[in-house]
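Mind looking over this structure? Questions follow.
All protein chains but one are shown at their positions in the complex.
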Amino acid sequence: MDKSANLPLTPHYPENEGPEGYNSAPAGLTAGRLGIWALIASEIVLFAGLFGSFILMRMIHPEWSEEARHLNLVAGTLNSLVLLVSNFFMMKASGAAGAENNDNVKKYLVLTMAMGVLFLGVKAFEYTAEFAHGEFPTSGGFWSFYFLMTGIHATHILGGLVALGLLLNRALTGSMGNWKGRVAITGIYWSFVEVVWIFLFPMLYLLA
Amino acid sequence: MSQDAHEHKQSFISHYIFSTDHKMIGKQFLLLSTIMACLGGFMAYLIRWEVAFPNVPAPFFGLVSPDKFNAIITLHGTIMIFFVGMPFLSAFPSNFFIPLMIGARDMAFPKLNMASFWLTFAGAVLLVASFFVPGGPVAGGWVGYPPLSASSEFAGVKWGACLWLLALAMAFFSSSLGGLNYLVTAITLRAKGMTYSRIPMTVWFLLASAVTFFFSVGPLIAGDFMLIMDNMFGTGFFLPAKGGEPMLWEHLFWFFGHPEVYVLFFPALGMGLDIMATFTRKPIFGYKLILWSTVSAILLSFIVWAHHMFLSGLNPILATPFSITTILISIPFAIIIFCMLATLRHGSIRLEVPMLWMLGFLATFLVGGLTGIFLGSASVDIYLHGTYFVVAHFHYTLFPSVFFGGFSAVYYWFPKMYGRKLNEKLGLLHLALTFIFFNGTFWPLFRVGIGGMIRRIADPSFYPQYHQFANWNIFATICAISLIASQSVFLWNLVLSMNHGPKAGKNPYQSNTLEWLADSPPPHGNWGPVLPVVTSGPYEYSKPGESEDWHSQASNIKGETVHG
Partner (left out) sequence: MNSTTASNNHTMIFSVLVVMALSAVGVTFLHLPIVTNNVAIFAIAFVMAGLVFFQYMDLKSEGKLIYWIMIIPFILFGILLVLFIPDVCHFSINFLRRFF
């Protein structure tokens, strides 16, 4: 049953106008794209506060490098590769959405979400291993920062998965319609989450 | 024409409660901030009562014991800044006036706009809920310095502190998402012809406030989560006993804290400039000069924060650079204030109620700004830090911005919001009472502060050296009580004129900006079928060789020429 019939009809607007008003954005920039960039900018400052505090405390407590040895390096590296792969699929999905090839969009969205879930799975595995070894957020400064930073990052991945789910739900109705641009926007958000892990991984696992 | 031009029937719920219309959300913010202002005002009364008459039960409340006093000053600060200042000055004007002043029909993301109101509302509910939680509300000061605020064994408050932190997190998400929405709206939805140099000053400063907020709030959200984990799970981010660093919270808090006070100050400046231009019938002095001063003030505001921490174990080497940057930042604001004064010169000034409120803002804010320079330099701050001088300073900056600036905006745009004008006489009475009693309350605090009285002390009679200030404190308390009482004049005026005030036309003050071309109150979609096309700048007042002394920004919509 083709569900795209009950999508809201877009009323006819005069030249260059939308429901909210006249489009005065500079060329090639849409409201959604500018919005996601501003959101990423404020998120970067959030992670800057987190990373700044961690680097600061890491310089005060050199003994944290011993505790960093308990981290499972293999799982961390695997997670980095998983995120790279999911980012690759995400870019393919936004390319396919641009080319209005709905089957590819569905395929790559599912693959991206699968990789995101795999990342969370590996993270959950790591957490349970650490809990088993008696390393909880309360057992020392390094562990509280570790669980805080990876926890906030995992929450951002969850948020991304929710957005991808909404996109997939729309893709399953047959055609992306005017949601076409939103795949690229979610792609930008997903790449931002990837960049955060690119910094988080060496900071936690690899620092001497 | 378009599908949404006709007024589709909205149920009460979708029209008032879950509305995505930017005007309704603006009014919701106004209502929330008024209710929280009453709550915060009541707490101010309790604080002043306890300081003037220690250990005497306060009417309507009972005895304000020291631990209750700590909780009350914490909540007074948090409520007044995050649930009165931010909604009343940054959220309400941005929601209501940015789309109207740039000729748009609504915000770029209407649903996100609604979500940002309900996040602030949830924060307010959480904060009020923390009164009734076992252990009582939070008592660590509105700045919440650890280790006092980091664990319940010190402050005796566990759930209250966690609810307070969650309420703060809600307010931060709401204001930064809102700010993001205002930025995108102002850049992508301007009317045709509205170039960047034709944007009115109110919109510019509301954007400056939004951008400053969402660039500075990040570290404090991180600190907020750390403090929640410290309180709830027993981690040791800020507890020296567990290897934490209390100074880390102070850095994270004040990195956000100082830009936050400018976030509260910018809207008052922007609205003040527009109101001054309208009531002096004269273009504002130095449009570009003001804009670049604002940009430099924003950049400087990110490197001044440690002047709050001169006495809390900051590395003395850092005291010098932060004193220098703090004194430096007073220059851009001085330029803006001088541009305001230059706007008044040679203007045919109409002393109507909004203009008088704005002049009140200018007068009182100057006192606050100048005393800031004392506190900014480390050498003086070593003596004045933590005294009532600081309390008087920040009330002389926050109160004029939020109340004088905010009330001048409400009196100026009330005809546009409700279609009726506020009563002039009641407005003047309200201004006179507020001006007199505000100065009466906080001027003695400068004297008491220089005398060395430390703030946040519940029972000053316990310390012999403060007995000399008893009369000053009693005088300040009497003025504070009458200040709070005189706000009822405004509430009465609000209720009275909302339905019975004199009918105001589209443009009662003959102003140029776009919102005065829409009907008052503007319908859904603001402009009806045709969007305005902007042909001139916002400040084309008394152009030589023109019959009318004003020239509306958009020529394709017929505004009113005669005085409303």
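So that you can tell them apart, the chains are marked A and B in the order they are listed, and the count of residues begins at 1 in each.
The working rule: a contact is a pair of C-beta atoms (placed from the backbone, for glycine too) under 8 Å apart; a residue touches a chain by one contact, two chains touch by 3 or more.
Here the structure is a predicted model, which is why all the values come from computation and not from measurement.
Among the residues B:Asp106, B:Glu245 or B:Asp274, only B:Glu245 touches the chain that is left out of the figure. For the chain missing from the display, the contacting residue among A:Met91, A:Leu111 or A:Leu168 is A:Met91, taking the whole complex into account.
With the whole complex as reference, residues 26-29, 33-34, 37-38, 40-42, 44-45, 48-49, 51-53, 55-56, 59-60, 73, 77, 80-81, 84-85, 87-88, 91-92, 95, 98-99, 187-188, 191-192, 194-195, 198-199, 201-202, 206-208 of chain A touch the missing chain. Seen across the whole complex, the unshown chain contacts chain B at 187, 215-216, 218-219, 245, 247-248, 251, 255, 302-303, 306, 314-315, 317-318.
Note that in this section only the chains that are shown with their structure count from here on.
Computed from the mean C-alpha positions, the centre of chain A lies at a distance of 34 Å from the centre of chain B. Per the touch definition, chain B reaches chain A in the complex via residues 1-4, 99, 102-110, 176, 180-181, 183-185, 187-192, 194, 214-223, 225-226, 229, 233-237, 242-245, 248, 252, 255, 531. Residue ranges of chain A in contact with chain B, taken from their complex: 9, 11-14, 16-17, 19-26, 29-31, 34-35, 38-39, 41-50, 52-53, 56-57, 60-61, 137-138, 140-141, 144-145, 148, 152.
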